[in-house]
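One chain of protein is taken out of this complex; the other chains stay put.
And then chain A:
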Amino acid sequence: MWRDTRMIMLTAVVAAVYAAVLIPFNAIVIIPGLTSVRPANVFPVIFGIMFGPAAAWGSAIGNLISDIFSGQFGAGSLGGFVGNFAFGFVSYRLWGNLGALSSGEEPDFRGNSGRQLVEYVIIAVVGSTACAAIIAWWLDILGLFPFSVFATIVTINNTLASAVLGPPLLYLVYPRIKEMGLLYPDVLRSEDYDTSAGARSTLGGYGVAATAILWVVIGVAIGVGVEGFGFFVSMGSVFNQGGSTIQMALGAVGFLSLFAFSFLARERFSQIRRN
């Protein structure tokens, strides 16, 4: 991807647009200074589907720029960078990779729009959850906020913005972006992306979805004290004054699984586009 000038420019533009919309537009402020429903959170999903890896890197850089310009740059920014990368990357890898749940169509919401909507919403939920899990895990490791609190808030925020805004935005902009020739299968050389229509790829897609959702569900369950885990993190069990050891271990497994499954899930959008 980094060999192609247009992909590099797309990365820069995605990053700049994401940051430019992240900062001034807050739809609903939940905790001042900490969390709000941000319409910009739709971008990693729709950009991920259209611009592929450029959107993943662009979302990560855009979130970093937002941290820099809003005065929140710090150790926590690394989690935001990786989490937003995953937000875009998951969306890129999942379109067309959800087996029976996939529409098998381009995301223009014009043909079989009901099935496209189902596929889109699943991707929005999975991307939002993966992003939330990674950021919450990192903040828990740093000992800034408990996993269960942050993962819940970010999952809801991201899902709301991306699920509500994504379909109308794609309906309106997808044909124009396609006409401009900026969809990633039109920009990248075929040897620059891994494509597959095999069952292994679908398994990867389901694996990404299951991992992201289970990570957040189990992590929150541990935090709120179900299944015999204590509600409290005793000070003695707090690893090196960072997050709780069990959340760290769960996060390590979740992160590695997400990484492995998302590489198993080869992109399939280029084949849909060709057909």
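Convention: a residue touches a chain if its C-beta (ideal position, glycine included) is under 8 Å from a C-beta of that chain, and two chains touch if they have at least 3 such contacts; residues count from 1.
Quick note on the criterion: contacts and distances are computed from a predicted model.
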| item | value |
| --- | --- |
| Per UniProt record, name of the chain withheld from view ["Energy-coupling factor transport system permease protein", "Glutamine--fructose-6-phosphate aminotransferase [isomerizing]", "DNA polymerase II small subunit" or "Bifunctional protein GlmU"] | "Energy-coupling factor transport system permease protein" |
| Among A:L182, A:L258 or A:I272, the residue in touch with the chain that has been omitted | A:L182 |
| Of A:M9, A:A221 or A:L256, the residue in touch with the unshown chain | A:M9 |
| Contact set of chain A toward the excluded chain (per top definition) | 2-3, 5-6, 8-13, 15-17, 19-21, 23-25, 27-28, 31-34, 37, 39, 42, 57-58, 61-62, 64-65, 67-77, 142-146, 149, 160-161, 164-165, 168-169, 172-173, 176-177, 180-182, 223, 230-235, 238, 240-242 |
